[in-house]
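Here the structure is laid out as structure tokens; the discussion comes afterwards.
Every protein chain except one is present and positioned as in the full complex.
Should a chain be cited, it is by its letter among A, B and C, assigned in written order, with residues numbered from 1 in that chain.
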Amino acid sequence: MTVTVGVVGTGSIGSDHVRRLSARVSGARVGAVFDVDTARADAVAAAAGARAHADALDVVDDPAVEAVVIVSPGDTHAALALACMTAGKPVLCEKPLATTGIDALTVLAAEVASGRRLVQVGFMRRFDAGYLRMKAALDSGAIGEALVLVLHCIHRNPAVPPAFTSDMALTDSVIHEIDAARWLLGEEIVGTTVVRTRRSPFAAGHLADPQLVLLVTGSGVVVEVEVFRNCRYGYDVRCEIVGATGTVSLEVPTTGAPTTGGVLGRAVPADWGERFGGAYHAELQQWSTACGPAPWPGRTPGTGTPPPPSPRPTSGR
Amino acid sequence: MTVTVGVVGTGSIGSDHVRRLSARVSGARVGAVFDVDTARADAVAAAAGARAHADALDVVDDPAVEAVVIVSPGDTHAALALACMTAGKPVLCEKPLATTGIDALTVLAAEVASGRRLVQVGFMRRFDAGYLRMKAALDSGAIGEALVLVLHCIHRNPAVPPAFTSDMALTDSVIHEIDAARWLLGEEIVGTTVVRTRRSPFAAGHLADPQLVLLVTGSGVVVEVEVFRNCRYGYDVRCEIVGATGTVSLEVPTTGAPTTGGVLGRAVPADWGERFGGAYHAELQQWSTACGPAPWPGRTPGTGTPPPPSPRPTSGR
Amino acid sequence: MTVTVGVVGTGSIGSDHVRRLSARVSGARVGAVFDVDTARADAVAAAAGARAHADALDVVDDPAVEAVVIVSPGDTHAALALACMTAGKPVLCEKPLATTGIDALTVLAAEVASGRRLVQVGFMRRFDAGYLRMKAALDSGAIGEALVLVLHCIHRNPAVPPAFTSDMALTDSVIHEIDAARWLLGEEIVGTTVVRTRRSPFAAGHLADPQLVLLVTGSGVVVEVEVFRNCRYGYDVRCEIVGATGTVSLEVPTTGAPTTGGVLGRAVPADWGERFGGAYHAELQQWSTACGPAPWPGRTPGTGTPPPPSPRPTSGR
Partner (left out) sequence: MTVTVGVVGTGSIGSDHVRRLSARVSGARVGAVFDVDTARADAVAAAAGARAHADALDVVDDPAVEAVVIVSPGDTHAALALACMTAGKPVLCEKPLATTGIDALTVLAAEVASGRRLVQVGFMRRFDAGYLRMKAALDSGAIGEALVLVLHCIHRNPAVPPAFTSDMALTDSVIHEIDAARWLLGEEIVGTTVVRTRRSPFAAGHLADPQLVLLVTGSGVVVEVEVFRNCRYGYDVRCEIVGATGTVSLEVPTTGAPTTGGVLGRAVPADWGERFGGAYHAELQQWSTACGPAPWPGRTPGTGTPPPPSPRPTSGR
């Protein structure tokens, strides 16, 4: 009655996923892990009661593993996703799906050829309560027959490691806004402009930070994004959909704090874990439930065949 | 690796608990249920893959059941909790623990005599992120060496069924504020005054609503509570701790909504499920983990003895 | 075309009133002042182009003075107000009107005997934009046919001088809530209970602080007030009207501040001047306009008789 998951990559997000799947997600357990840092992999495996493999592909091929989560570096994603499809196992692949267009298209073609929907990209914002309320408000027609004119987005992190590049600000950060825009608006991006602004003194010399990105959709909606990876003060993701008769904004989840010395007590999230922990949890729970023979609500357990994750909660495509 | 839970009572909260334990709480499953409405019990049991018993005590005594959740009417709680202790099974008992003082003391004495801490009362607010942040702020000394002077509390529900009485406003609603005050302040209530105010036209003829309640603690803190069970506009629970150098307030979790026609879009929770769903989930997860041989983090599985839920996440006493 | 005002008392609020009347209120000038601190009076008079008198009654009787503002200590108010009525001059008397019931009744009787409405008490909250919006919302029937059930009020100051007494917390602070309740609800207070709570370590030994006050109106509305004169963190006045179908709250005017280091930037008012400066201004402007031959909107200037301030903007009775 439990789906056994293999996890490739046990860094900060990876080990967080292992913890959730082991102790907080219903109907899931972690059976195998891999990390290039074998000591870290061993420790995570021990705590989870799982096996640590010496190779990522061994996790995919482990007979006990029924579904795979990919949390390794981005340039390994495409090959691992292809291996999962070859093994016929559902895979939750953290973004990006691939680091080149050709690799992404290869994965896509392989999935189409397989005739089954096995790959989900980890766009956790689609599982965030605030984003879901925005989408519901938009779809209700409340801001003007769903006629969107402009999207404003802000994506700020307190700091990044030195190796972070200007391109990664787009492929690792703005990729979330690209997915959110496509999901919210139901249409494709057809144009992009990147505008560089005055540089933060906290950005490494090679890094343009912040950057403004203007995306245009097929119907002419302009999606305006500020990405700022060294904002220092906190983790701050915002979004506003401007419609013809009103506007709806993503909730900014400040939390209670003491009011003293003339300052009203409200704290901003410190990092992605605080801001999107609930979304990651919902994503893993829904994906695990879709992968496995969970008894609720009304699934047919014990069919013996590899679990078709249908209906899948979301798709990154 | 999974604790099997019996649930007595499958009304609105009871069936919600069954759903969570079956499909969203890690390391738990529901093995048996009971409800006086046998059709409802059967439906809930079928969906959860559980057995429906003809008597509440059969759930307690079912050999497959390792731990029990009591969600039946308040006047049945004490006897069921005693039965669970006789059976040596951990029990999560929704509030109130009992409807008379003597019954509550009897349960307490039985637990003390058993030498084991088997009973937890379902004060879910202790698991609410906002309450936990208030307590952390208070304990940090940020509002004045934890020297509390006044607590303001508000407890409003949109409506109640006709059978709801003035006393139940205290034993079913204000009981949450009594527990919260004891938990936040770490001291006992030593005095109580109830003040009746102008009556809502939506209150049944026998019901004093709203009421103000003043509680006094041993050290002289006054806890001022408004309980209003027919406020119509939403579900609204508030709390402010006034300290010597500052104040900290419970977050009021309004959610995003469209801004149109001159009105800023913010919605208030509709009911307890929306407001405290996350707290109920955290409570059930922690209780299940404490009851069962969950592999994470660092518990010793398979000891064979009835699982001592220690350290228990909270206690209603 | 300008009304000449005499001001008795040039302390912090008094000199603020002189400044407003001299430089920011249309159609007013200050002609004479008095203060027991003659040096202070001289300085204020010089800056305002006014005359400093050696006796408070000389201000009242100064032939150039057409209207009087009383900002001296509370126990001098009644005698000065009587003197103004004898002189036939309109008077804006800061609260309290008197420090004993018999004195207040004497002033009231004198005004009734005069046949003219010459006395206005300085309840500036009636001129605060937030209070006016609350009252408009209430009177519109939006929260239930103006059927009020409970009022919650908070009145906090950062600190008080050592001479401040427990009684003054009622006669100098809660008097604002008493007036606000009568004004908002349109009915009289018929009962009062004062509840003492744990004492702030910053309160002088003789001072009960904070205190809770429960007022009851003729129709049974309970007005619950926390008065706290040593709250340290800022100047914080709150009010919520609970109606049968909804609630309306006084705006809490936090102001923008930098968001840095994980703390959302919002500041609370530091003192009464920041919080109620706009209300004092509106009060003085309306009172001056009512007193004088202001050309707008549509008054009849130059009638030669002492200006009957009718319609008076508010009354403290």
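As a working rule, contacts are C-beta pairs under 8 Å (C-beta built on N, C-alpha and C of every residue); 3 or more make two chains touch, one makes a residue touch a chain.
Note that the structure is a prediction, hence the values are computed from the model and not measured.
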If I consider the whole complex, including the chain that's not displayed, which of A:Cys84, A:Val174, A:Cys231 or A:Leu284 touches that chain? A:Cys231
Selected from B:Thr192, B:Ser219 or B:Thr254 as touching the chain missing from the view: B:Thr254
With respect to the chain omitted from the figure, which of A:Ser22, A:Thr247, A:Thr260 or A:Gln286 is a touching residue? A:Thr247
Using the document's contact rule, name the residues of chain C that touch the chain not shown here. 1-2, 19, 22-29, 47-49, 129-130, 133-134, 137, 140, 142-143, 245-251, 255-261, 265, 278, 285, 289, 294-298
In chain A, positions touching the absent partner: 144, 147-150, 152, 195, 197-202, 210, 212, 214, 219-222, 224, 226, 228, 231-233, 242, 244-247
What is the set of chain B residues that contact the non-displayed chain in the whole complex? 232-234, 254, 257, 259-264, 266-268, 270
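Operating definition for what follows: only the chains that are shown with their structure count from here on.
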Chain nearest the overall Cα centroid: B
Going by average Cα coordinates, which chain is farthest removed from chain B? C
Rounded Å distance, chain A centre to chain C centre (Cα mean): 56
Interchain centroid distance [CA atoms averaged], chain B/chain C, Å: 46
From the mean C-alpha coordinate of chain A to that of chain B, what's the distance rounded to whole Å? 33
Where chain B touches two or more other chains simultaneously, the residues are 245-247
